[in-house]
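A single protein chain has been omitted; all remaining protein chains appear in their positions.
Chain nomenclature is as follows: A and B, assigned in order of appearance, with residue numbering initiated at 1 for each chain independently.
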Amino acid sequence: MEITGEFIAFFILSILAICGAVFMIFFTNVVHMGVSMAFTFLSIAGIYFLLNADFLAVIQIMVYTGAISILMLFGIMMTRHKETEEKLNRPIHYGLSIAGAGVLLVSLVLLSRGATFVSDAVDTKGYGIEKIGELFFGTYMIPFELASILLLVALIGSIIIAKKEGQE
Amino acid sequence: MDLFFYLGPIILMLLLLGFVTYAILFERKVIGWIQNRPGPNQVGPWGLFQTIADVAKLLLKEDIVPGKADRALFKLAPIIAFVPAFAILAVIPFTESWQFGDFAVGLLYYIAISSITIIGILTGAWASNNKYSLLGGMRSAAQMISYEIPLVLSVVGIVMTTGSLDLNDIVLAQKKVWFIVPQFLAFLIFLIASLAELNRTPFDLPEAESELVAGYHVEYTGFRFAFFMLAEYVYVFAMASLTTCLFLGGWLPLFGLTMIPGILWFLLKFSLVVFSLFWIRATMPRLRVDQLMQFAWKVLLPLSLLNIFLTAIFKEIPVLSSFY
């Protein structure tokens, strides 16, 4: 295997992403968890950027790091956030989670062995934001309009739930 | 890899530190002048060394971490807030040749990266374990997210006209007429929203001295505090540069005066924007919290959506369409 700049960058970014995820699981303080999650989101955006998917990387930062993380932090501030979570000792849960993760890993490995990958380097230059726009509003127009209904339902639903909670 | 690649950003950083030093002095002088008082005038001639003395003082101050604070996050937060402020400058085209990266999605990159600072502010506010700082941090975050939407939407009209997110293309598209003319509504929305994003008067509620002590950085001392302030002024620099590129034609000359180099044109327009930011600060009173949040959602957001459709409609009108 040849060690290129791209490989090194990918290596660093994936290590950062994995570290963020692992810290997220092992921290006991909810705010620490939120920040490490934001860090994972950011590293994944870096990987997208590395793959020349600039628009996707920017969206990843805007939505996940900039919005979802803030939403999480606001949610934490709304609840009691001074206590640290106790480590629960539930062996059945641990066993089930490990088994589930194992099954996922095995199936991913099997799937990726069966799949055929495009081995040639694809020129990603032609797949910019303009192409995305043309596809969205031409070929995939119906799913796009459905997305707006989904967003509307999410908006109204969350308002109803939050208003109900607020009154109690 | 050429020398400019490595040295350019370092030079930019040094210039930036110089800019921040003198922007603070300039701000105090402008406000002093508007309020009919001399402003800083003791340290050096015309107060020229005032900010340098202030920075030196901050450097020599003890770094106090409150006993109840979350030490790790408390120390990390200023860095989280500062790094994106500097990283966004990578996309600003200062002149035709003086720019660092030619990004296809430059405009969105700027918006995306700058939203990370909110996390830095929020974690700093939370880690201090202080009521005032947490209240200031939450207010700041709520304000910044609310005004980010109109800020982002106001630029869509420009993107429709240029058909590109590359700031370079956006500047070059203004050869005929600057976007401040056809996109005047967008300019107003952008200006108001950027003031709110910068947490500057009349939107300085997060730091309202009279009610919140000092906002999210109450517990910060010495150089950690300095980095929060630095991030704030780097954003002034970045936002003024972005406004120049989006609405004032970047480095393009006015009246065909091409013998004046592009960088001077850029600096001239840039200084004008910075001056207006200080001018507004000295003139306007602070908004109330309830007015502030409603204004973003009830006035600016519908207006910015309207601007998008106005742009689309103007594109259909025969004579006007050449400007859109």
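The rule we apply is simple: a residue touches a chain if its C-beta (ideal position, glycine included) is under 8 Å from a C-beta of that chain, and two chains touch if they have at least 3 such contacts.
Criterion: contacts and distances are computed from a predicted model.
Peer 1: From the names "ABC transporter ATP-binding protein", "Fimbrial assembly protein", "Gpi18-like mannosyltransferase" or "NADH-quinone oxidoreductase subunit A", which one matches the UniProt record for the unseen chain?
Peer 2: "NADH-quinone oxidoreductase subunit A"
Peer 1: Quick one: which of B:Phe19, B:Phe86, B:Phe190 or B:Phe278 touches the chain that's been left out?
Peer 2: That would be B:Phe86, which touches the missing chain.
Peer 1: Have a look at B:Leu15, B:Ala72, B:Leu254 or B:Ala312 and name the one touching the chain we're not showing.
Peer 2: B:Ala312
Peer 1: Considering the whole complex, which of B:Tyr22, B:Phe49, B:Phe100 or B:Phe275 touches the chain not shown?
Peer 2: B:Phe100
Peer 1: By the contact definition given up top, give the residues of chain B that touch the hidden chain.
Peer 2: 1, 5-6, 9-10, 13, 59-68, 78-79, 82-87, 89-90, 100-103, 108, 126, 128-132, 134-135, 138, 142, 145-146, 148-149, 152-153, 156-157, 159-160, 163-165, 213, 218-219, 222-224, 226-227, 289-290, 292-294, 297-298, 301-302, 305, 308-309, 312, 315-316
Peer 1: Provide the residue numbers of chain A that touch the chain removed from this figure.
Peer 2: 4-6, 9, 49-50, 52, 54-55, 59, 62-63, 66-68, 70-71, 74-75, 77-82, 121, 129-134, 136-138, 141, 144-145, 147-149, 151-152, 154-156, 158-159, 162-163, 165-166
Note that only the chains that are shown with their structure count from here on.
Peer 1: If you average the CA atoms of chain A and of chain B, how far apart do the two points sit, in angstrom?
Peer 2: 28
Peer 1: For a test of understanding, state which residues of chain A touch chain B in their complex under the given definition.
Peer 2: Those residues of chain A that touch chain B are 29, 31-32, 35, 38, 42, 54-55, 58-59, 61-62, 65-67, 69-70, 73-74, 77, 81, 128-130.
Peer 1: Touching chain A in the complex: which residues of chain B?
Peer 2: The touching residues are 70, 72-73, 103-105, 108-109, 111-113, 115-116, 118-119, 122-123, 126-127, 134, 138, 141, 145, 148, 163, 165.
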